[in-house]
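Data block below; observations after.
Only one protein chain is missing; all other protein chains are in place.
Here is subunit A:
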Amino acid sequence: NILNSCGDRVRSVAMEDFWAMVLAGLKVWVCLIVSLLMVPAMFGFSLGISETYMKILVKILEWATLRIQTVNKEQRIIQSSSFNSEEDGSMEEELRGLRRSRPKPPVGGDFTLSDCFYFYRRGIEDIVEDEVTQRFSSEELVSWNLLTRTNIDFQYISLKLTMVWGLGVFIRYCILTPLRIMLASIGLTWLVIGTTAVGFLPNWRLKSWLSEWVHVMCYRICARGLSCTIHYHNKENRPRKGGICVANHTSPIDIVILCNDGCYAMVGQSHGGLMGVLQRAMARSCPHIWFERADMKDRHLVTKRLRDHVNDKTKLPILLFPEGTCINNTSVMMFKKGSFEIGGTIYPVAIKYDPQFGDAFWNSAKYNMVSYLLRMMTSWAIVCNVWYLPAMHQQEGEDAVQFANRVKSVIAHQGGLVDLSWDGGLKRAKVKDTYREEQQKKYSSMVVGSEEDRSGNSD
């Protein structure tokens, strides 16, 4: 009887010790997090931990690359030589080439049966590979980066590589991801609490300074939560108050990336739920622009509100993504002219992610927001470069569309991205018939236009 009660007491003491240890361990863990990650984030300095992590990662990936057969960027599968025509010419050049072998007809239009060759060559080439649809899915890597998700055609190489990959899986899923999730939740919670608290202050200068500090701090914590390494270039061109910042869009993380280095007024639809809580809290401390769903359809209303915000020089610069949708960071697609009709100074920003460490593109057709964020947190890291470009203004005699294209090509050029005029909305919508009509018009002028040429000639 006595022995039993002794045994019980020993067991309960052991249990208490165990829980005490767990508690102590948790305390140490939290202290580590706060000191090593949160405090630097709050005050903007770095302890060099992430730099070391990145250096090791780069070395490992270089080692892995040496061992993997690099997939050569394949020669185009269907070549112009299949059609006995010269390399990619314009419609005029190619049709002229095709018609070379016959004399010009005396009357009537200039048509020959071989004219169709141009159209059907382009058609087949576009079926095999086109410029547009590839932008709506993740970029293919030249060399594998040890993530299963990017493994498209890489074969088994060696046991060592598999082990490194396995170790990588363990580190990413079991160590890094819980840490990152915790940091992200802390960051977002802080954002809500901090901005609400600041919102209670009266409108002193202190309020805006505090609000900016809270915003930047929380975005920094979120950035740590994704293991972001961001390189900012040309900081002297940073967007200023009363301006409009435009950037190419790859994912919702773009906002975190840009807000790590400055404060912006967000523009968007007001959501319900968790997002709504976040939005309302942020709006309390400094003016953001949230629209009701119905209002977004009314372009005049949207433009007016944005213009009012921009004209008030004390308000933060607006952040806009003129593409209107996420593109896979290999190209910049058509900039919608709405952002460029507001007036005010445009500050272009180019964002380019390094796909070697993690693919930041949000394929909204394939993944919803939560699975996307989880994929982000299980990548190696997010590495990107941000270039601030000199401010631009709409010039005399330039309309909004031309201005938009000018800004787009500047951003594409800086980021090393392909400059496309296709609409990002083609992700979901069909292409407008007017483009086909343009092609028909162009061809018609080659058939009929020759009449005008000839009528002017003296033979």
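Everything that follows uses one rule, which is that contacts are C-beta pairs under 8 Å (C-beta built on N, C-alpha and C of every residue); 3 or more make two chains touch, one makes a residue touch a chain; residues count from 1.
Everything that follows uses one rule, which is that contacts and distances are computed from a predicted model.
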item: Listed names "Calcineurin like EF-hand protein 1", "Globin domain-containing protein", "Origin recognition complex subunit 1" or "Tax1-binding protein 3", matching UniProt entry of the absent chain; value: "Calcineurin like EF-hand protein 1"
item: Options A:R122, A:R280, A:K337 or A:R406, residue touching the unrepresented chain; value: A:R122
item: Which residue of A:G7, A:G25, A:G109 or A:G276 touches the chain not shown here; value: A:G109
item: Residue, one of A:E16, A:E62, A:E131 or A:D312, that touches the chain absent here; value: A:E131
item: Contacts of subunit A with the absent chain, listed as residue ranges; value: 74, 77-79, 81-84, 98, 101, 105, 108-109, 111-117, 119-120, 122-124, 126-133, 137, 148, 151-156, 162, 165, 422, 426, 430-431, 435-441, 443-445, 447-448
